[in-house]
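With one protein chain held back, the other chains of the complex are shown just where they sit.
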Amino acid sequence: MTTAATALSGVIPPVCTPLTPDYEVDKGSLIRLVDHLMDGGVDGLFILGSSSEVAFLPDGHRKVVLDTVINHVGGQVPVLAGVIDMTALRVLDHVRTAVEAGADALVATAPFYTRTHPNEIAWHFKAISAQAGVPVYAYDLPVSVHSKLTADLLLELAAEGVLAGLKDSSGDEGGFRQVLLGRRDRDLPGFAVFTGSELTVDSALWMGADGVVPGLGNVDPHGYVRLYQHARAGDWVAARTEQERLFRLFGLVAVGGPHMGRSSSALGAFKAALHLRGVIDHPTTALPQIPLDADEVARVGKFLADAALL
Amino acid sequence: MTTAATALSGVIPPVCTPLTPDYEVDKGSLIRLVDHLMDGGVDGLFILGSSSEVAFLPDGHRKVVLDTVINHVGGQVPVLAGVIDMTALRVLDHVRTAVEAGADALVATAPFYTRTHPNEIAWHFKAISAQAGVPVYAYDLPVSVHSKLTADLLLELAAEGVLAGLKDSSGDEGGFRQVLLGRRDRDLPGFAVFTGSELTVDSALWMGADGVVPGLGNVDPHGYVRLYQHARAGDWVAARTEQERLFRLFGLVAVGGPHMGRSSSALGAFKAALHLRGVIDHPTTALPQIPLDADEVARVGKFLADAALL
Amino acid sequence: MTTAATALSGVIPPVCTPLTPDYEVDKGSLIRLVDHLMDGGVDGLFILGSSSEVAFLPDGHRKVVLDTVINHVGGQVPVLAGVIDMTALRVLDHVRTAVEAGADALVATAPFYTRTHPNEIAWHFKAISAQAGVPVYAYDLPVSVHSKLTADLLLELAAEGVLAGLKDSSGDEGGFRQVLLGRRDRDLPGFAVFTGSELTVDSALWMGADGVVPGLGNVDPHGYVRLYQHARAGDWVAARTEQERLFRLFGLVAVGGPHMGRSSSALGAFKAALHLRGVIDHPTTALPQIPLDADEVARVGKFLADAALL
Partner (left out) sequence: MTTAATALSGVIPPVCTPLTPDYEVDKGSLIRLVDHLMDGGVDGLFILGSSSEVAFLPDGHRKVVLDTVINHVGGQVPVLAGVIDMTALRVLDHVRTAVEAGADALVATAPFYTRTHPNEIAWHFKAISAQAGVPVYAYDLPVSVHSKLTADLLLELAAEGVLAGLKDSSGDEGGFRQVLLGRRDRDLPGFAVFTGSELTVDSALWMGADGVVPGLGNVDPHGYVRLYQHARAGDWVAARTEQERLFRLFGLVAVGGPHMGRSSSALGAFKAALHLRGVIDHPTTALPQIPLDADEVARVGKFLADAALL
């Protein structure tokens, strides 16, 4: 069994949260989705992340997801759990729940809603780490959190043993490389660095990243696993070819029209694709996301067909 | 007894949440703070807003605040409760708790953390209103929520009976006036419009606002009540003089140095002032806000002295 | 003759720049526009500001505007000239041209395009002021310049004699009031403070502003002059009524559809209104602004009719 004490690596998709039409967690579909991902050969699962609609899930739903996935996986791969909330005391409630449920590691953002400061972010992560008892990963997602985690702060918290790793969805490749070079220079090999930028995974691995947390990996886990394995085998041309195929598939996130937000479109497209592929029972996204209409779903189907996934 | 069915007006401060040094709700101090505000003559209380550190309070803390304040007030003035969370299903959990605790009205923001869209915001408020059973106020706070509620959307939701009013902390006075003129043109007098911009209250009332939700009202409720009463009596010069005095007092929010964020500084200064004035037992702000140091607290005291509040 | 050495006050519209269909300055129309504004009773003219499409005008066009307006006005009212460019050395070229042309005062923004800093902004204004030989006004327009001029910086530069005044188009009414109170506290009565927020002029004057620079004043100078005179006479109710009428007229800036930017829509609407009112010969806006179509122009006409301006 892989334990979280070992530094993580590889493909760790953020697991979508299938819902019933009345917005309850669809446990059967969730289990099938986990099986679909495991069948794809993923190296771990990240539940309750942004692609999991964590911002839309009440605490009760979050608990169902934790229990369902962790019990079903049974330790075959590590399960990382998002503990996403506005500030430290609220996050600590999620930490308790996730650790009790058996999560192997936790993933937390900087404070949001409130305006924050690097000193406050540092204290925030220290408070979380001090209580967690399992490894804590920082989640850098400025588009949601509205602040950026700097390389200096991350490496300092790594050196102090506060953080076990990073999921970087900032899109700032220069900053990402600064973290990668910094951990080498400061000799912090245990600090695991993952990219969440699913369109430049070959580059991230080339720069030294340990793995990827791809939202699109829900739709095509086999593709991301092949990409990762090609890179690990040193066959970078094959890795790039696979990445370019996945890049084109990623176009499905934009099927939603101007009557909805980008989040409704992207998460709706992931779920529509999983529904079309027969993995989940309903393409329902959580309130108040606008559902895709039939034409938009048909366009998702076209993307799947072009990628030979239907 | 004033009921929430009557349109609200006047001074409704967002009530700070006193904490013990170990970050529990300090109920005794909270009750004294409520008495301090009621003694000041306020027209209502807004608990669990941004100045209440709602973003920092776990659900258990929020429940203590709800029960403590609503029980203590006993219907003497209406109590509005913030139901601040990322998206609709999470907000609905807070709605249930607040309504069961006896809140007279609720205050909700647009979705945050996720990227959103006007159609999603509309659906969000409709879902909240449909379940609430008490009036729902929209809270426009782009600095935290990262989207702006437009006048057109607010007035449409007012006309449909979804929203009972607005607390506008956007700082966009043109947009605020558009709401005020729009409710007159569309004949929506029951839609109550409050400003949260505590430095231009005379202007907001002059334009037609029904009242103010001033964070600084924790420190000097008597001042804001005088300002409001002068305006209602048509003595605008006296209202302006009072506002200018309060403007200068507001300078205390900036005592915090560059080692902390603006939120730590402002909320820390409010609490330090309440502590210095003998209203609350501890100036503690919630983790991970950086506490004010002794010099910074002394500067708060200077502001109070200059305003004849010590 | 009013000289710029006297502190300015009143209504100083930013003068639109009429163009021929092939994008040359239409001098005849510009002269008629100036007469239209003078007929309205304005207290000064601000040429080469944002509403003048200064960002769209080559230096040759700017020179034509300077010469045409200053010669035509002949000292009847002061003429302020924008010297809008990215940084100090470029601005100084415009300063020379404007002063040689006889501008009574200059209006400059902080540096833009480059990222900047308060110390750099201070040095920038000092360099401009040192060369100008006429009063220099700071222009606070974060939507274009992407930095905000703070009250502290403005008042310090006022105290040092660098700045003669401020045109505040930031929309930050709290910050605006801080400037107004600060100049009183620091006894800087010669520092003239104008609002560019044309929808809250009564409030700005109420707080102590000296005047307004309203883009909409091109379309209805008489209205803004009445508003100002009501306020100066202490008839604030009449001032508010006039402001509310102008507020509704301002709706014309939004006639442009989603196929154009807000600037194309607003500046196009001002020019369409001036064309419909017979003041200028062509509604042409400068390349690459998208022209209004016939329906959009018709909607402008409807706004004018509703305001009894046709």
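Details
For clarity, chains are labelled A, B and C in written order, and residue numbers in each chain start from 1.
Note that contacts are C-beta pairs under 8 Å (C-beta built on N, C-alpha and C of every residue); 3 or more make two chains touch, one makes a residue touch a chain.
These numbers were taken from a predicted model, which means no experiment stands behind them.
Considering the whole complex, the hidden chain is in touch with A, C. Of the listed residues A:T20, A:T97 or A:S203, the one in contact with the hidden chain in the full complex is A:S203. Contact with the omitted chain, checked across C:H146, C:R184 or C:R232, is made by C:H146. Where subunit A meets the missing chain, the touching residues are 171-174, 177-178, 181, 197, 199-200, 202-203, 206-207, 236, 240, 244, 247-248. Within subunit C, the residues in touch with the undisplayed chain are 23, 50, 55-61, 84, 86-90, 92-93, 111-117, 119-121, 123-124, 127, 143-146, 259-264, 286-290.
Rule of thumb we're sticking to: only the chains that are shown with their structure count from here on.
Interchain contacts link the chains end to end along an open line, per the touch definition above. Centre-to-centre spacing of subunit A and subunit C amounts to 49 Å, using the average Cα coordinate of each chain. The set of subunit A residues that touch two or more partner chains is empty.
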